[in-house]
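Left out: one protein chain. Kept in place: all the others.
Let's look at chain A:
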């Protein structure tokens, strides 16, 4: 595939991510932080996020499976997840986390389970999207092109 075409695709794809609300300005900031000193900064952070999130999600699942749900612990986990997701700009995960925390405060197990599913779903969605994006970037780099700068249209 031609480099230019791939670049356009990447730009479009990234834009669509923003448009659909998967990502927000924080992700842009992340990209801004990436420079020649830290060439893989975004990928690094995002993969950190993946690791962290998966760990947290597992723990959440376990915590909610128990008969006696420790809401304080769940809340702490969700809080952490919210912090990390907001840091990379995974907006929809963050929003789901906010809802999750509200239910945690209400100590509503059923709703928490629902929220957990939603968070998981959002997480996997954004993970897929980001991975796709990174793959595209890698392809471009491999093809010898430079990664285009994403402009916020909105």
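The working rule: contacts are C-beta pairs under 8 Å (C-beta built on N, C-alpha and C of every residue); 3 or more make two chains touch, one makes a residue touch a chain; residues count from 1.
As a working rule, contacts and distances are computed from a predicted model.
K.L.:
Can you work out the missing subunit's protein name as recorded in UniProt? Choose among "histidine kinase", "Splicing factor subunit", "Aminotransferase class I/classII large domain-containing protein" or "Exosome complex component RRP45".
P.N.:
"histidine kinase"
K.L.:
If I consider the whole complex, including the chain that's not displayed, which of A:19, A:33 or A:142 touches that chain?
P.N.:
Touching the chain that is not displayed is residue A:33.
K.L.:
What does the interface between chain A and the hidden chain look like in terms of residue numbers?
P.N.:
Touching the missing chain: residues 25-26, 28-30, 32-33, 35, 37-38, 41, 44-45, 48-49, 51-52, 76, 79-80, 82-84, 86-89, 149, 152.
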